[in-house]
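Apart from one protein chain that is not included, each protein chain of the complex appears where it belongs.
Right, chain A next:
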């Protein structure tokens, strides 16, 4: 596979001391990669460095094997979609879309052609003469994406482009972006703090925390095998229990769990709610009491008090909770556990 974008040991520190350090990342051609992390972890800093809006302190950025570090934004083969205020309010949709093409000295007939095609792609045909103020938030962001697409960038950068939209629209936009991506084969770097968004659209996810990368992997891998405690708690729902390693085995009360990383001392176990199994009777397991049963459509969330080991949540299919009730004593076991050193 061709590497379209290569970030090498990128470091950028603001005067305040915040920033990112030692970011290295290779993005394949045609890949949609997501930078995911809590607000302030440095996602925008990385993205703006790629786009040329920020000058890194050190490191290099290569696009199609050429360093772009010296080039200003207008000379880089990138296009950026911002979180909001993307469109130029004093220009019609057509002029917003045509501006970059005119700069590139494209012929008028070709511009008309390209714009009508891209408007069809984003389902806004006929809106050429509207002003941004006459469009909804979602439509504006679609035009912003279209404007970036028209430039045929080597890498498309999107900084939380849908975060200002309501949940339903956000969903639709994700699907649409994914579709555009597979139609155009464009390389995209997508920034979000929303783990669900990241899981749903990405080929790969870059989990960031406090200015560095925690893990780079596919959504499934990040979900199933989070490499760090941070990745484990940031992506998806997760239970955490304290354990201790004795004789090479992770113990909670009398129960042993695999010690896949050969840790020692105090450890933290991470268990997905869907891996928390409930038994009644004599099976081995941690004793607990059901505190709460919440039916959430096709599944139910059951909270169990593990008597001194904290509260744990279990997701169960609905038909399995029919004979459970609050206050009932149960045994709890785990289909799968992850172990991390306690920090």
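Keep in mind that, in the parts below, a contact is a pair of C-beta atoms (placed from the backbone, for glycine too) under 8 Å apart; a residue touches a chain by one contact, two chains touch by 3 or more; residues count from 1.
Just so it is clear, contacts and distances are computed from a predicted model.
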Exercise. UniProt names the one chain left off this complex as which of "Succinate dehydrogenase/fumarate reductase iron-sulfur subunit", "ABC transporter permease subunit", "Alpha-D-ribose 1-methylphosphonate 5-phosphate C-P-lyase PhnJ" or "2-hydroxy-acid oxidase"?
Worked result: "ABC transporter permease subunit"
Exercise. Among A:12, A:147, A:174 or A:272, which residue is in touch with the absent chain?
Worked result: A:147
Problem set entry | Touch criterion as defined above, residue of A:84, A:163, A:289 or A:342 at the omitted chain | A:84
Exercise. Which is it among A:104, A:242 or A:261 that touches the chain not included here?
Worked result: A:104
Seminar exercise, completed: Among the options A:51, A:226, A:243 or A:288, the absent chain makes contact with A:51
Problem set entry | Chain not shown: contacting residue from A:94, A:131, A:240 or A:315 | A:131
Exercise. So that we can see where the missing chain sits, which residues of chain A does it touch?
Worked result: 51, 53, 72-75, 78-80, 82-86, 88-90, 99-100, 103-104, 131, 133-134, 144, 147-148, 151
